[in-house]
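In what follows, a single structure is set out as C-alpha cells and then discussed.
Note that this complex is displayed minus one protein chain, with the remaining chains in position.
Presenting chain A:
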Amino acid sequence: MVLLKCPICGNDVNVPDDSLPGEIVEHECGAQLEVFNSNGKLALRLAEQVGEDWGE
C-alpha cells in the first residue's frame, strides 16, 4: 500500500501499490479522487466530473 494525502480533507488515504493513473478512489470525506502520476510518484486529485461526451 502507498500512503497518500487526500487533497480535499488532508487525511491519509491508502492506495494499492499497483494502482494506475485514472483509478478512482472513494474517500471517507466524500470526495471522489483520481490517482495520477506526479513526477513519477502516485498522487491524488479530485476526480473529473462526468463530461457531456462521456459514455458508451
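Rule of thumb we're sticking to: contacts are C-beta pairs under 8 Å (C-beta built on N, C-alpha and C of every residue); 3 or more make two chains touch, one makes a residue touch a chain; residues count from 1.
Criterion: contacts and distances are computed from a predicted model.
According to UniProt, the chain absent from the figure is "ATP-grasp domain-containing protein", selected among "Aspartate carbamoyltransferase", "ATP-grasp domain-containing protein", "Pyruvate dehydrogenase, beta subunit" or "Amino acid-binding protein". Seen across the whole complex, the unshown chain contacts chain A at 20-24, 34, 36-37, 48, 51-56.
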